[in-house]
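One protein chain omitted, others in place.
Now for chain A:
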Amino acid sequence: MNINFTLISQAVAFSVFIWFTVKFVWPPLLRAIEERQKQIADGLAAGERGKKELELASHRSSEVLKEAKQRATEIITQAEKRAAEIVEEAKENAKIEGDRILVGAKAEIDHEVFAAKEALRRQIADLALAGATKILRREVDAKVHADLLASIEEELK
């Protein structure tokens, strides 16, 4: 328990060990730890950046979505309007066409009526002529009354 030379030898050993640690043990590990800290910090920063970008992208995509919805609504409205227009137009066309057909039919009918009347008149003329001819056959010379007959025929026609 007495103080002796051991003290000095221990102090020397102590200083050697401190020197060794200062020189060889502490710096490499500190370097490694600091390097890792930097890497982790970088990674975290990158993650943060990615998160921000994601946020931005989602914001943008929602905006785009909103716009698209708006456009779709517009298009639908337009289409509906157009459809109504088309229907209206078709109705108009149909009406015009119907009127046209009606007019045509009327004209045809008129024409038919006129033709029938004409035919009837002709037949009546023929009949009258034939009747007149039969009546006059005996007393009237065809040659003499030819111009009379022709005038009657003309009148009837």
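In this section, a residue touches a chain if its C-beta (ideal position, glycine included) is under 8 Å from a C-beta of that chain, and two chains touch if they have at least 3 such contacts; residues count from 1.
Operating definition for what follows: contacts and distances are computed from a predicted model.
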item	value
Listed names "ATP-binding cassette domain-containing protein", "Carbon monoxide dehydrogenase large chain", "ATP synthase subunit a" or "ATP-dependent helicase", with the criterion being the UniProt name of the chain not displayed	"ATP synthase subunit a"
Option touching the unshown chain, where A:Ile33, A:Ala90 or A:Ala130 are the choices	A:Ile33
For chain A, the residues touching the chain missing from this view	1-11, 13-15, 17-18, 20-22, 24-33, 35-36, 39
